[in-house]
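Handing you this structure, nothing more for now.
Missing here is one protein chain; the remaining ones are kept as they sit in the complex.
Going by the order they are written in, the chains are A and B; count residues from 1 in each one.
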Amino acid sequence: MSTQEIPEENLPTEQATAHGAVKVADDPFADPGLPPHKPRIQDIDERAAKRSERAIAFMFTLSMLATIGFIASYVIFPVDEIVYIWPFGRVSALNFALGWTLGLALFFIGAGAVHWARTLMSDVEVADERHPMEASPEVKAKVMADFAAGAAESGFGRRKLVRNTLFGALALVPLSGVVLLRDMGPLPEKKLRSTMWAKGKLLINMNTNEPLRPEDVAVGSLTFAKPEGLEEHDHHFQTEIAKAALMIVRIQPEDIKDKRELEWSHEGIVAFSKICTHVGCPISLYEQQTHHVLCPCHQSTFDLSDGARVIFGPAGHALPQLRIGVNDKGFLEAHGDFEEPVGPAFWERG
Amino acid sequence: MSTVTNTKKAPAGERIADWADGRLGIYTLAKANMRKIFPDHWSFMLGEVCLYSFLIIILTGVYLTLFFHPSMNEVEYVGPYVPLQGQLMSEAFNSTMHISFEVRGGLLIRQIHHWAALIFLAGMFVHMMRVFFTGAFRKPREINWLFGFLLFFLGMFTGFTGYSLPDDLLSGTGVRFMQGAILSVPIVGTYLSMFLFGGEFPGGDFVARFYSAHVLLLPGIMLGLVVAHLILVFVHKHTHFEGPGRTNKNVVGMPLLPVYMAKAGGFFFLVFGVIAVIAAVASINPIWALGPYRPDQVSTGAQPDWYMGFAEGLIRVMPGWEINLWGHTLVLGVFIPLVIFPLVLGAIAVYPFIESWITGDKREHHIAQRPRNAPTRTAFGVAWITAYMIMLVGGGNDLWATHFHLSINAITWFVRIFFFAGPVIAFIITKRICLGLQRRDKDKVLHGRESGIIKRLPHGEFVEVHQPLSQGERYKLTAHEQYEPAELPPAVDENGVERKIGRLQKLRVKLNQGYYGADNQVAKPTAEEFREIESGHGHH
């Protein structure tokens, strides 16, 4: 299409061909053709060539020695031996020795081969003709004719019923493959909307595995909690903690700006989801003076003194808060599950 | 046939070759390829860096599969690394610990595998840029350009799935990010996530699933593309730079047998050797220091491998936009970067087609251009790289903050602004530099090279002596093609009928003038100009 729009004369003219076709005197910019080949030292001095040969053989020999060194290192160094090597530090002797010997064994094969090519093999530059990719018009005409004959013989264009049902069959058959993928996982249903937290569940300190009391949580401290009944050895621990992980801090009640946050706290002890609402990193870079909490993955910043609203970064909504209180034995407990889904937002979240 | 007439038997090697030729036709193949010419230039070796690191990755990867267990069953660590003893971890992590601490040489192979992967991707990036800036993607090489681009794109995901396999705290965080990003996809996001992970995150399936993608599906496709890429390189023959005797109709260099057999074959060993030494001296992905993955744990400085840093940057600097309507959530803060990521990469992939549409040039091109001689393209490429690099900075904003004592928020704002402003500035500056270099080339051709020698003329004037260029040098600096800018056809044709000019055509002419208009390229010196100066008062 565009060849018509741009007239041929707008395209630059092809450069004259090589090999001094143009008289140099006429045109100061004419192609003088390939410069004459200049010999290398090795081409004219047999002693230099011999020197190159020895250097190449020396490199190949070094490679052999390095391979022997590799096998020796494999046998000699115990897998757990650590040695101090400046400037690398306290490194595994085996890794260091194997890596260097293997590296040198390979490198010297390559270096020898390249040195060989550079100094002893012919370095005369040769020109090779290029041929256009496009076929000649005759070839093209022959192919088109063959194709037309084949297509006519198949009856593909004429017998439309055969053709259309074939298209139908080919279009449907991949569906079996798609259907088979169904059992890769369950449907989402309401799975992302609930966590293990429920009314009356104690807040268990992740460090000590003991239930938390309000007096344990000092102002300016940071504690992580999991729901009662979730143990590290449980089969579903990873999946449950990915939603239920809790971050607990204590803020002077008068410093809490959000009314609901204060209501849902216990004397300034607030429990927020530890899972970032951006893409789900555990977020816990708590600055106790500013009450900011930063996500180490993408730097979303939340203000824990103001309903954990987003004050910077790519997160789209505040961290969900868990409503907590104290049970009659004096332990911190949940007053129910989170009221909104924890973690990253999704289409059905609403 | 020859055995019938000849009483003497051919040597064994020849007989084997005859046998193979009778079945494979190797002589015909060798006739075309054995003395194939390859031009010498270091930048033409970049593709080989990629090819060889890919081979190294496959070799070492096969070794690693002998010991790696792609399973997420929880086990207790009882191996020799004290700071993890008694910790719960997945079998995937446990077996990677086993490879690193108990298999002799296992750590070395792991490190070679990972270093080679980083170098593979870096090599592909640089190779792609070499092809871009020299215009080596032009007809007939557009399809091979796409193959190469696909290799880079698939390489990123092969790398990402491999990085996730050990199930360590860092890679698990990366997988968590990916899951969060999938969740942001409107309508189907939650379903995709549930199907990919076999339920809720992290579940017990993703390592095994990533494993089959990492060792079979993705490398299988890549291997096919690599073979196709190489075949096309052979079919098209390599481009070469302008120079005396080098034209669009020939290729000048050394023959495959023996020079390039030795050089390219030797280069494989050199690449492997260098990577093995790097793996001997520098640690990579020390999973024992990172610890096993737990969805409630994290470390600061959580970054992906460098080739995903661009995506990481996009996701870090995006403002947190979220729209809630009719009971649904549109997570623009995550979804927009997810869309921009392939768009930015795709911009470079489709560039060859855009350029050929703008120039209207349907001829074959086998000369690798000097970037200065295609200022607008070069400027576009540098602008693209600028956007890419700025996002890499964004992806590491926390480390920039700590190492240069800056505020992370300030860096994020810098990246937000300069993702848009940076490419524009880079475009303008690059174009000016290119035009300046073109002018310098022109001066050099007309006046010769500045020698740095000052001469005092008899009447007291000081001049710098200019040394004239040789014919070959003059040719080299003037051999490049220059397009005439396109123009819209007159509004009325010769019969006085108003011509219809489509909006697309207007855009094309405008872009074409942006490429080749008077201000956008410096006209080559003409023979007349040259002679005039030549016959003048001498060089200065």
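As a convention for this text, contacts are C-beta pairs under 8 Å (C-beta built on N, C-alpha and C of every residue); 3 or more make two chains touch, one makes a residue touch a chain.
Convention: contacts and distances are computed from a predicted model.
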item	value
Among "Spermidine/putrescine import ATP-binding protein PotA", "Peroxiredoxin family protein", "Cytochrome bc1 complex cytochrome c subunit" or "Sugar ABC transporter permease", the UniProt name of the subunit that does not appear here	"Cytochrome bc1 complex cytochrome c subunit"
Residue touching the undisplayed chain, where the options are B:V175, B:M194, B:V251 or B:I278	B:I278
Of A:T61, A:T165 or A:T208, the residue in touch with the unshown chain	A:T208
Options B:S193, B:Q303 or B:T478, residue touching the unrepresented chain	B:Q303
Sole contact to the chain not displayed, among B:M72, B:A92 or B:I119	B:I119
Sole residue of A:V126, A:L285 or A:V326 that reaches the chain not shown, by the stated touch rule	A:L285
Interface residues of subunit A (partner: the chain not displayed)	38-45, 82, 87-92, 95-96, 99, 114, 118-119, 123, 205-208, 212, 215-218, 220-224, 249, 282-290, 292, 294, 296, 299, 301, 312
Residues in subunit B touching the chain absent from view	40-46, 48-49, 77, 82-87, 100-101, 107, 111, 115, 118-119, 122-123, 126, 169-170, 263, 266-267, 270-271, 274-275, 278-286, 289-291, 294, 296-306, 309, 395-399, 401-402, 405-410, 449-453
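Simple rule for what comes next: only the chains that are shown with their structure count from here on.
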item	value
Intercentroid distance (Cα basis), subunit B paired with subunit A, Å	15
Touching residues (chain side subunit A, partner subunit B) in the complex	2-3, 5-6, 9-19, 24, 27-35, 74, 79-80, 88, 92, 94-100, 102-114, 116-118, 121-123, 125-130, 132-133, 181, 184-188, 191-192, 206, 224, 226, 232-233, 235, 238-239, 241-243, 245, 274-275, 278-285, 296-300, 310, 312-317, 343-350
